[in-house]
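Rest of the complex left out; these chains stay put.
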Amino acid sequence: MNYIFWCDILGTIVFAISGVLLASKKEMDPIGALVLGVITAIGGGTIRDIILNNGPIFWITDSTDLWVAIITSLFTMLIIRYCSIDMYPKWLLPILDAIGLAVFVGIGVNKAAACDVNGLIMICMGVLTGVGGGILRDVLARDIPMVFRTDIYATACLIGGAVHVTCYLCLGLALETANLLGIIVTLTIRLFAIYLHLKLPTVHTKK
Amino acid sequence: MNYIFWCDILGTIVFAISGVLLASKKEMDPIGALVLGVITAIGGGTIRDIILNNGPIFWITDSTDLWVAIITSLFTMLIIRYCSIDMYPKWLLPILDAIGLAVFVGIGVNKAAACDVNGLIMICMGVLTGVGGGILRDVLARDIPMVFRTDIYATACLIGGAVHVTCYLCLGLALETANLLGIIVTLTIRLFAIYLHLKLPTVHTKK
């Protein structure tokens, strides 16, 4: 499906940018920023493919995503060096990130569905593909992992992935249709969370 | 063997609880706590299966442990929210953790023994299964990795695993018997270390 291909490219671009932006905040050197951008963009899918163990990692057979991540990282460094960041509206990156996240969850579920695993594993692989790159980015840059904080982020992935899997396994929809529904749900929840500054309450113990 | 199955379940439960407790200390949201609980419970075995590369990861073929980890994490969040933690004696969690640890080391050695590797690798896989989940938990929550600190923790795994492997490979005992001996040794060392507050001296350089 063509829209999946382009959304995947978009997701890769956005995640690579987020890696480079964090690297610049942490005052890394250009190669460190390149490595961090690439790991953020392809890290989630890499962990998914290692765990599913169904053929080679996706960027080894087809290096398109790897090239996209590399070129995006280099471009981002140039742009943030020579153009003022204030030129871009503040809402642009979170919204692109939400689109990338939604698509990555869908791709993860689809990949797992092709491996003949049960529904729970399919949801787990979707969430992992969505949040894995960001977790690696934050751990490597010693930042507080955003995914674990109070933000409807992993939650959106979880609900979107569950909708995707339920439509496919229980309601008998075609995988393409289920995929599209899951993406829309993840995206909607995430955009609402951004717009309304929604947060889940933190887990705490009774005093 | 039945007792291995139940000890494995017990170990999974205890490790999931420890993940959620750390998540609540770090003020994560419920989904973050769920992810951390699950990763703590099944992380060690996952790394072991990835490195041994002998068939699919254990929770993909049989999702029992994954379900146990998920349900335990959810329950733990409810319990710590509505029941005062002071109700439980302080020694309960460390002792359950010691049991889980001892069993996980034994399972790791057994899994490696089934892969036709040498004794050193068998010990390494035992230690990795025991401490891997806790290392992932502490790295992801940005806590000081407990395993690397001065506590007879990895040490207990190492000695227990070595006893297990020696009994099996050198003394020719049945794998079940060797397993049981290894578990008893790991558990005993760990319980003594908890009870007597034993610590190894830290590595330091001559001034």
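Observations, loosely collected:
Per-chain residue numbering starts at 1, and chain names A and B are given in the order in which the chains are listed.
Heads up, the rule we're going with is that contacts are C-beta pairs under 8 Å (C-beta built on N, C-alpha and C of every residue); 3 or more make two chains touch, one makes a residue touch a chain.
Small disclaimer: the values here were computed from a predicted structure and weren't measured.
The copy number for the entire complex in this file, given 2 shown chains of one sequence, is 3.
Everything below uses one rule, namely that only the chains that are shown with their structure count from here on.
Averaging C-alpha coordinates per chain places the centre of chain A 30 Å away from that of chain B.
Across the interface of their complex, chain B is touched by residues 50-53, 117-118, 120-121, 124, 127, 131, 135, 139, 142, 144-145, 147-151, 154-155, 158, 199-207 of chain A.
For chain B in complex with chain A, the residues that touch the partner chain are 20, 23-24, 26-33, 35-36, 46, 50, 53, 56-57, 59-60, 63, 66-67, 77, 80-85, 139-142.
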